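Let me begin by presenting the structure, written as structure tokens, before commenting on it.
Note that one protein chain of the assembly has been removed; the remaining protein chains are unaltered in position.
And then subunit A:
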């Protein structure tokens, strides 16, 4: 809602701006890929020599996730906001019970505002984004339902092992990035 002078609109917009600009300087623990974890074809191109592979990290436990729950985490780099949620329907790229667990970048692909505060898991959507109101379909790979974003919401690749959900990669370029694994430090893999 707006104030008479429209000021809330501007504040809302600024407050929602994401954190892509916050380059991490932490120097921890990213290690070379193992063969079985090498990125699939969709991972960043070998053309950028310094890119190795996406980290694999545990994000949640299937048993602890009810429909509508949302978990925020950072992936694939420190400071790259992502969210995981469980939908009431089967989703493209979904894992777990009924293929309903999905995870996405938190940054709207229009101009980078954060959408995790506007996730409606029961309806399977994220949005309207607080800045220019793009809404994404979480069951259809982050497809834009309506609004100005120029790419789908980047989706985190998940798999389930022994009841735990792991993030293993991303489809789609995260807002602000030239490459999802450049210009920052990868999140730390467990046990490494």
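Keep this in mind: a residue touches a chain if its C-beta (ideal position, glycine included) is under 8 Å from a C-beta of that chain, and two chains touch if they have at least 3 such contacts; residues count from 1.
Keep in mind that, in the parts below, contacts and distances are computed from a predicted model.
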Chain not present in the shown complex, as UniProt names it (candidates "FAD/NAD(P)-binding protein", "4Fe-4S dicluster domain-containing protein", "succinate dehydrogenase" or "Arsenite oxidase large subunit"): "Arsenite oxidase large subunit"
Contacting the left-out chain in the complete assembly, out of A:101, A:119 or A:171: A:171
Options A:55, A:76, A:96 or A:112, residue touching the unrepresented chain: A:112
Residue touching the undisplayed chain, where the options are A:55, A:76, A:100 or A:141: A:141
Contact set of subunit A toward the excluded chain (per top definition): 1-6, 9-10, 17-18, 20-21, 23, 42-45, 47-48, 92-93, 109-113, 123-125, 127-128, 130, 132-133, 135, 137, 139-152, 154-155, 157, 171-173, 175-180, 182-184
